[in-house]
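Shown here: the complex without one of its protein chains, the others still in place.
This part shows chain A:
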Amino acid sequence: MTTTAPTALSAPSTEPRTERLAITREGGRMIADYWEDLFVARESGRKIIWYNGGALNPMFQAAGLAWCHGEAFAARLAAQRLEGPAQLAGAEYGYNAELCSYSRTHLGCAVLTLKGSEEPDSGVVGLHDRADLASKLPAPDLFVNNYAGCSTGQQWDEVSYRVFGKNVPIFNVSHPFLWGNRPDAGYLVGSEWDEASRYVRDQLVELIDFLEVQTGRPFDYDALSESMTYIKRAGELRREGLDLCKATPAPATFWDWISCIAPINFLPGNQALVDYFQNVKDEIQQRIDAGVSGVRGEKYRLYFDGIMNWNKLGFLSRKFAEHGAAVLAGRYIQNAFWQEPHLIDTSDPLLGMAQHYLLCPTNHGSKTLEHLTLRDCESYGIDGIVFHSTRTCRAFTGPQRLLAKSARDNLGIPSIFFEGDVADASFYKEEILDSRLVAMLEAIDVARERGDHRRAGHGAEVAWPT
């Protein structure tokens, strides 16, 4: 038998191989300031709204409210490995460990907020330090739910409403799932898209009525337009920065963009937000000009499908880089967070906002997901896909096997799966990812040496699946 010895990966490099964008540290400071401001919002006379799902913050900003995005706070706790007290409080309250760990963590925060004032010494809740970040959320004055494509997400704020004794006003925005099955269906086109867009837009008009009643003030449409003007520009800069990362080697990675989620997802629409994304784009352009890559010695270009494992952000970025693997794109980055800014008409932004809420990456049928995944694999020249099988997020993981098969059949690129979670580190197993990642990279090496590895991105047009 004749064989080729694949290029051995041997032990991963012990030298740091990641070059994270320096500007993301500034983003971290902006986020920390935002949360500190929220913690004292009541003292400054502002009403506080808790919400989940699509980025409604421009409406809250225009209404003069302080806003708390539940998922974002759970992600922040997990990223800082401070989720423990909230999850224990949630467990004691009765939430099962298989429940979405975002919602479990945030509901635990609700319990801590409530018990902290009512029953400070009870149960497990009483064991934690009141100064813990998890217990700092101010109680809500309003709830709004704006979740698309996830049945847990759609009930999340309803459950928080019950934790707080059904005494806090709540408004639910309903989102149709975008099946993409009608004959005229396609990405951002077709009768289903048009009808769903108008349906959600009409609810946003009703939400404005709700906010006017709750705040006792007329809604400031000019303030909304102004806020959305900044957000649209930030979204455009973000997209331009993402496009720059198609270069080989890539100047920045998926992990840098993960660090940029919080600013685009819930920071106020203002000049500081635009400046931040201008600086992100500028740093990336400077890297291209200087020949600096996000992963030194980039050897493989990977796509990451799955919602983020926030406990492991730094760890994962280093792990992939150790093998020369630059993770460049993913459903959570390319297909979420004001990703289609051209849809926003800043003079009348409600329709474009509604459309972005519908574009949640868990709210598409498999045809659209397949189209978007293959498109991004092609445009970033991807060698293989890593699927983060997110244990408590079935909305995200449901179609992953279909996507893996489609990538293999249509682009000839391999995939691996590993299990983890958004905010519960106990579901992650190091050896599972390690052995599968290295095996996939070895398989790519073998295919390269044998001359039949096809890196995606050679100009193939990704058509709408039939």
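The rule we apply is simple: a residue touches a chain if its C-beta (ideal position, glycine included) is under 8 Å from a C-beta of that chain, and two chains touch if they have at least 3 such contacts; residues count from 1.
FYI, contacts and distances are computed from a predicted model.
As stated in its UniProt record, the chain not included in the shown complex is "2-hydroxyglutaryl-CoA dehydratase", which appears among "Multicomponent K+:H+ antiporter subunit D", "Transport permease protein", "Amino acid/amide ABC transporter membrane protein 2, HAAT family" or "2-hydroxyglutaryl-CoA dehydratase". Seen from chain A, the chain kept out of the figure touches residues 1-6, 8-11, 389, 401, 405, 408, 414, 417-419, 429, 431-432, 435-436, 438-439, 442-443, 446, 450.
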